[in-house]
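Have a look at this one before I ask anything.
Shown here: the complex without one of its protein chains, the others still in place.
Chain naming follows the written order as A and B, and within any one chain the residues start at number 1.
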Amino acid sequence: MKLGFFYIDLGTILFTLCNTLILFLGLKHFLFKPVQKILTERQAAVDQTLQDAEDARSRAEAAETEYTEKLAVAKEESAAMLRNATRKAQQRSDEIVAQAKAEAAGILQQNRDELDRERRRAESELRSEVSGLAVLVAEKVVEREINQADHVRLIDEFIDSVGDVQ
Amino acid sequence: MSSMAMMMLPKVLTGPEELSVEGPAVICSFNVFGLTINFTETVVLEWIVMAIILGVSIFLTRNLKVKAVSKRQVIAEMAVEAITNLVRDTMGKRWLWFTPYIATVFCFSIFGSLISLLGVRAVTSDFSVPLTWAAITFILITWTKIRYGGVRGYLKGFADPIPVMLPINILSEVATPTAMALRHFGNIAGGSIIMGLVYYGLASASRMLHMHGAWLTVGIPAVLSLYFDLFSDFMQAFIFIMLTMVFISNAGPAEDEAA
Partner (left out) sequence: MDMGEAIILAGSAIGAGLAMIAGIGPGIGEGYAVGKACEAIARQPEASGAVTRTMFVGCAVAESTGIYGLIIALLLIFLKPFT
C-alpha cells in the first residue's frame, strides 16, 4: 500500500518530529558540544599564550629599565671614583711635592745655618787670632808692655770699626 | 526478440517501464485511540539519514585536540563555525543557542534530499516531513512572540494596525509555515518528478531504438541531476533554515532593544 503523492500523514509527522528531536540532541551532543569545548579550550590557550607574552614583555621592559638605571648608577659611581682617585692622587702629589720642597728648604736652611755658624766661628777665630796677632804685632812694634786688657779692648774696638766699615 | 532479451535483464538496466507518481509505501500501521498511525518508508529513510549524519559527526569529532589538529577535526570545526556564524549574522548573538537546531534541520534536509541519489525516495519529497519542520518553526515563532510580548501582546498583534485586518493577519500567520513547507516539498518533489520523467523518457527512447537495456539513461540525466538534485537540494535546505531564522528572530524585538 502506498500513500498519495500529496498526503499529510499523521504517523509520518509524529515520527519526523521525534526523529528531528533525536537528531537535534544527537548533533548537539556529538558534534557541537565537543567542537565548542575544543574551540573554547583553544581560545583559552591562545589567550593564555598572549597573556604570557604580555607578561614576558612587561618583565623584560622592567628588567631593561632596571639595568639601564643600574648602568647609569655604575657609570656615575665609576666617574665619581675616578674623580676621587684623581683628586686624591693630585692631593698626594701636591703633598709630596710640598713636603719635598719643605725638606729641601729645611736642608737648605740647615746648610745655610751651618755655613753661617761656620762662618761666625771662623770669623770669631779669625778675630781672636787677628787680635792676638795684632797684640803681638803691636808688642813687636811698640816694644812696650801695655796692659794686656787695654790692648785687647782697643783692638776689638778697631776690629769692630773695621767690621762696620766692611 | 528484443523484448525477450529485455525480460532477462534485471529491472535496473531496463529503466522504468511506466511513470508512477506516488507517495511513500506504508510498511505497517497501528491504530492508536482511533487514529491510524502509519509507519512508512519515509521514516526508515529518515533513520538511515540520521545514522549517516550522526555517524559522520561522531567520526569527525573523534579524539579532538587543541593543537596539531587532524583534517577531520578541521572539517568539523569549519562546519560548526560556519553554521554558528550564519546564525549569529542572521539572528544575532542572543539566538546562538539555536544553532544546533538550525544545523539539525539543515543536515536533515540536505541529506534527506540527497539520499534520492541512491535511487530511493527523497525523505523531503514526502509532504509530511517539511510540514513537520515548518510546524516546529511556527511553534517557535509563536513561542517567541509570546515570550517577548506576552499573551496579550501576541493576541493584540493580530488586530494590528486595525481590527479589520484580523483575518488577513491570521491568514499570513498560517501562510508562513505553509508556504515554507510547500516550497520545500514542491522543489524536491517537482525535481524528482522531472528527473523521473527524464529517466522514463530516456528509457522509452532506448526501447524504441531497440537497445538491450536503457543505455540512454547512462550519463545524460547526470547533468540535469546536478541542478535538480545537488543544487536544488542544497538551496532548499539553505532557504528553509534562512527563512526559519529570519522569521523567528523577527518575531522577537530587535537586538539592541532586547539587550
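Everything below uses one rule, namely that a residue touches a chain if its C-beta (ideal position, glycine included) is under 8 Å from a C-beta of that chain, and two chains touch if they have at least 3 such contacts.
All values reported here derive from a predicted model rather than from experimental measurement.
For the chain that's not shown, point to the residue among B:V26, B:L54, B:V123 or B:A189 touching it.
Within the whole complex, the residue contacting the unshown chain is B:A189.
Residue-wise, where is chain A in contact with the chain that is not depicted?
Touch with the absent chain occurs at residues 4-6.
What is the set of chain B residues that contact the non-displayed chain in the whole complex?
Spelled out for chain B, the touching residues are 21, 89-90, 179, 182-183, 185-187, 189-190, 193, 235, 238-239, 242-243, 246.
Just so it is clear, only the chains that are shown with their structure count from here on.
What whole-number Å value describes the gap between the mean CA coordinates of chain A and chain B?
Each chain reduced to its C-alpha mean, chain A and chain B end up 88 Å apart.
Within their complex, state which residues of chain A touch chain B.
Within the complex, chain A contacts chain B at residues 1-17, 19-20, 22-24, 26-28, 30-32, 34-39, 41-42, 45.
What residues on chain B touch chain A, complex-wise?
The touching residues are 21-26, 29-30, 35-40, 42-43, 46-47, 50, 53-54, 57-58, 60-61, 64-67, 73, 76-77, 79-81, 99-101, 103-105, 107-108, 126-129, 131-133, 135-136, 189.
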